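The other protein chains are all here in position, but one chain of the complex has been omitted.
Up next is chain A:
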Amino acid sequence: MWERNLQDLIRGLRAHKHDESRFIASAIEEIRKEVRGEDMELKAAAVLKLTYLEMLGYDMSWASFHVVEVMSSPRFHLKSMGYLAATQSFEQETDVLMLTTNLLKKDLTAARPLEVAVSLNGLSHIVTPDLGRDLYRDLISLLTHSRPAIRKRAVLALYKVFLKYPDALEYGMERLKERLEDPDIGVVSATVNVLCELAKQDPQAYLPFAPPLFLILTTSNNNWMLIKTIKLFGLLTPFEPRLVKKLQPPITELISTTPAISLLYECVHTCIIGGMLRGVAGHTLAQTCVTKLAAFLEDPDQNLKYIALLALAKIVPSHPHLVAEYESRIMASINDQDLSIRMRALDLISAMVHPNNLQSIVQQLLSHLTVPESTYTTVISATQSLSAAVSGTSSAPSTASPAQVSPAYRETLARRILSLCSADLYGNVSDFEWYVSVLVDLAYVSRAPVGEAIRDQLVDIAVRVRQVRRYAVQVSMKLLADETFLAGGEPGLDNEGSGCQEVLWAAAWICGEYASELTDTRKAIPSLLAPNVAKLAPDIIAIYIQSAAKIFSAWAVDLAARWDDDDLPEVKDAVTSVLSGVRQFASSEDFEVQERADVNAFRPKPKAEFGNGFADASTSAFDPIAVSEPVYPKSLYLLYPLFSQYELNPVAPEAQASVPVPEGLDLDAWIVPQAQPKIDEPVEVEVKKKKKDRKGKEKEKEKEKGAGDGTAKGKKSGKKKGVVASERTPEEILEAEELAKAKARRLEMLRDDPYYIIDTPARPRQSDDVDSIPIVRLDDLPPLSSVGPASRTATPSNAPSFPRPSPIPRASYAVERGGEMPPEATKQATPLSTPTPPPSGPKPRGSGQVTPARAASPAIPPPSFPTYEVHDDEIPTTASPELIKVMKVKKKKVGGTSTGKKKRLKDNDATPSDSVGTPGTS
């Protein structure tokens, strides 16, 4: 019989290029037979072949046992094959690993150093917590092996053992420290290497290693070791300030003398972490660093350029003025043809942005997104064709060319622009009209999924910056009229404007909310209700409909102000066009759209009739004599207040936190009780259901007890809902307690049972259960004394907590007005601004946190419609220092921001704001 060895297999593979998979299948069949044989030589060859096939992506986990067999061979050449196969194929879960303990123990203590070396190398790949526990003592004793090669390997293997079995650390540390003074430099180097990795997890524990490390730093001239030592000191210095002083001279010397940029980079990095660049001496040091690094920016070697950018990015936060000198060079790197360098330059530039250079930087970044077709592709295709010619591959140009302007890079770039500008609440933006136009441009050219971010920022700016609203509305009108985004909704990111459809959401919202700024109100509506809008995403359509209604209402009010009876046909026209426009969406598949279309289509109808009638009346009644009555149909005013009663203001991030939790509300309690593992027998379910009722009541009672005299609220809701009556005898209560205890025990047991999947808490229970739970009669419960503390412990947090109709009749928003509007907007936006400065807490950053659509808050009711204002006096006063205006829910602006609120609801489920959200949906 003729067996194939690895070389034959490889030759075969090369000969069967066309039916490779069939050849490999037959080879694996052969291997399966060979590994089962008695001949160790054959078995090892088979395992080696398998290892080769594993590299090509074929599974070899089935042969793990045979690998162990080969590992255990006494012959060195077979043993090393076995270990090689093990390092390549074993994973942490490989079960045969537990068979290797004794084998490894034997090999680690073998007489021949080469065998020890092979097993040490193998061990550092396959070590598991169990192997670590059983073998770390052998490893530690190998640290003093007579041969440096073994000591070196033992040090490195020990690191892997420490990772898997941390308990070994306390035994190994001291011995590891001794290795820092090893006569062999390789062993010292390995030890520093290991310490560098270990210190990443717990730097403080490695402070005692500092003295010997310092000695290495000052005496060694091995760059490998110096780099690692300096890295290690970079980890240690934050925990030992005295090290900084000590390290300063040697590191300064290294920085000024070393020609190796890698070492320089590490030194700079450590200097920054250790704060060595502070003070006068630090300043000169920083100067030296920056000058040296900047010189590398000019270097023709791209690698040095890359590292220089990396290092400069570390210095820039503390010494921006030093780096700023080289801004032009860095900007040039942004245009580099190398993506890696561009990425680093981008990082660096982001750290250098200030109000004066933001515009030019952003403009430059934008140009990257716009020009790639013309500039880059030509460059690429040239290099590409060259490399294709060299490698002999005929890769289509389309596949490789995006590497330069790959989608991921586009997205990174677009997001970077957004974050640059929005940083520190648009702190660097001085011209908001410019920024709005940048955002819109970005939506057009980015071709990356950043639409949501752009949308949020557009809305955020429109709300925060008053002066830009008119411009924003103009731009939004243009966006709405443009069909680019309507077409961009199709899959694929190749078209202009694709991936950013959400920007229409913002445009529609801005037009609707600031309809008063519209120049030609009437014309805005048709573009919002055009038939091809139906192609958009449902949430955008919803906002379109809503905005259309808002614009219509604004227009109606506007019209009424200069009412002329000749306008009547126009009103009728407008009403019918809105109605027909909205109706087309009434059959939309999306619930939200349908609902909105229905509501909106319905509303204008009676209004139209009413307006009609009124107008008729006015023509007949008021024509002859102009009475003191207004001459316009009042109905035109009906709609507007619904939308514009309250102005939208951004909500401070702390606002929610400063709303006091109403008395008697337990936010941690489940609204719907935690789903419990289902039990098969129906009887059991019955019992559980019964018990549930009781538990609900008990909880209720506890709450009453806890709330003390504040039970009135609970009682009220109880009265309203008092449906379920139950008279309970003491026996029943006892029984319930018994059952509850039993259940608690069972749950405890199930928790540890791996075969039992416990449902996630958030899952609602079956509907019948839900109905039966929270509606409990509160006013005729048995006396409190009948419920012992035992039942309380037996019913953990999975008991229902409060009745469904929330006992809190109202929820309130607090608005923190100061400190969150951009400077120029603050003055206007807050005429009633609080005298107290905003809390010194972290300033709200970016628009991510504060999106006004979600943050509708009644702040300053416009004076024209004072009837809706209901200041609430009974609200519990806040303990927080800042002035907070708390208002009743009902006077929440109706309908203005319902979509936003829906989203908001998701964020604070189960908080009292539930009751706030609902009136918003109009």
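Here, a residue touches a chain if its C-beta (ideal position, glycine included) is under 8 Å from a C-beta of that chain, and two chains touch if they have at least 3 such contacts; residues count from 1.
The rule we apply is simple: contacts and distances are computed from a predicted model.
When the unshown chain is looked up in UniProt, the name that turns up among "AP complex subunit sigma", "beta-aspartyl-peptidase", "Ubiquitin-related modifier 1" or "Ribonuclease" is "AP complex subunit sigma".
Although one chain is not drawn, the whole complex shows that of A:A46, A:L84 or A:L665 it is A:L84 that touches it.
Check A:A190, A:A210, A:V475 or A:V593 against the missing chain and you find that the one touching it is A:A190.
Here one chain is not drawn; of A:C271, A:I341, A:V362 or A:V672, the residue touching it is A:I341. Touching the chain that is not shown, out of A:L263, A:I330 or A:L528: A:L263 (per the contact rule at the top). For chain A, the residues touching the chain absent from view are 5-8, 10, 41, 48, 51-52, 55-57, 75-78, 80-81, 84, 87-88, 91-92, 112, 114, 117-118, 120-121, 124-125, 149, 152-153, 156-157, 159-160, 186, 189-190, 193-194, 196-197, 200, 221, 223-224, 227, 231, 258-263, 265-266, 301-307, 310, 337-341, 343-344, 383-384, 386-387, 390-393, 399-401, 403, 406, 408-409, 411-412.
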